[in-house]
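The complex appears here without one of its protein chains, the remainder shown in place.
Entry: chain A
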Amino acid sequence: MNELIQQALVPIFDGIDQTGDVADFYRELTSDVIESAQNIRAAEPNLTKTEAVNRALEGMGDLRAVVLMIADTEGVDVSPVVTDENTVDWSKKGQRQVFKAIPVDRVQNVTINTQDANVRFVASTTDDLELDYYQRGINGQTIQIEERDGNIKVVLPRPNFIDYIVPFRHPHQLLEVRLPSDLLGTVRLDARAGNISLDNFATPDLDLAVILTAGNLRINRVQANRFDLGAKAGNIQASQVKAEEWRIVARAGNVRLSDVTGEFDVAVRSGNVVLDDAIGHGIFKATSGNVRTIWRQVDGDLNFAAESGTVKVRVPLSDQFKFNLQSQSGIVRLKREATYEVQVQGYAKGTTSKDAQYNVIARVKSGVVKLD
């Protein structure tokens, strides 16, 4: 079980420096997760260890927010409070705060520009779009919020170099955006640097775009109409997320999606694409990296391409499909009964049944293609 827990904790601690306090919290959390998972399994013996661990973690709240708080406050005299609603109360330390609420019927498009800030998107408990902004260590500037004809423009200040050299007062900004569930339109965030999280909300009519130059993007328990996600340097991670369409472009970093639903168009230049427990179909490309996808349900064609890396695909055992798997200088392997039109080392084409439900196409330049 320890290994399962280690794996499950990876996204919670992803991208965080393993300093003393963070490592201490890791140990504390591990002990509690073990006990919780054991008790869950004792009460429900039919659960697997993985299910028990996941359920234990789900019941513990936003642990990532705790890790970020610990990592952020180490060595700095700030003690933010995280409530059950996971808001950060910087006002306790006299930090500047701006709050704005805009009724949802006045909102069509929201654009947010940040330079060096953390941004959280969460659910609004009212009918308003709410913006909560906190900062410390930035002199003379604050957030700008403009509203015109349904277009909301939010610009966060850019700290200047002097702000960074004041000891123990490293500039820090947090923008919390609370989205009402019936928000219809688009929300776009252009972030130069920072950690971006989308947590626990359902906005099924909303198109969400996050373009990140450097930092990590994490999406957890969200429903939206469409995601447009881009990262120049950093990881994109999503868990328990539904959308009609996903478009993801990452230049340097990994894309990891778990328990996700939709039509996918994913391209990674230097990094891996990993999908676990997915529902949907789509196109997946990696220029320098591997593509690994495990599907709970496939409802359309799957198309994979890798320049130098491996493509591994697993679909439900009961599915029937046509396949066209090619590797220019590598091997292809299909672990199914099939009727082949072509079957040589680097090329396999055929069908698992004349009642094929979809196509699986994989093309790799130098690497392996494995289809289970």
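Here, a residue touches a chain if its C-beta (ideal position, glycine included) is under 8 Å from a C-beta of that chain, and two chains touch if they have at least 3 such contacts; residues count from 1.
One rule holds for everything that comes next: contacts and distances are computed from a predicted model.
J.: Which of the following names does UniProt give to the chain that is not shown: "NADH-quinone oxidoreductase subunit NuoB", "ABC transporter ATP-binding protein", "Pup--protein ligase" or "PadR family transcriptional regulator"?
T.: "PadR family transcriptional regulator"
J.: Which of A:D32, A:D299 or A:D372 sits in contact with the chain that's absent?
T.: Of the candidates A:D32, A:D299 or A:D372, A:D32 is in touch with the missing chain.
J.: Tell me, which residues in chain A touch the chain that this view leaves out?
T.: The list for chain A reads 1-2, 5, 24-25, 27-36, 59-63, 65-66, 69-70, 73, 79-86.
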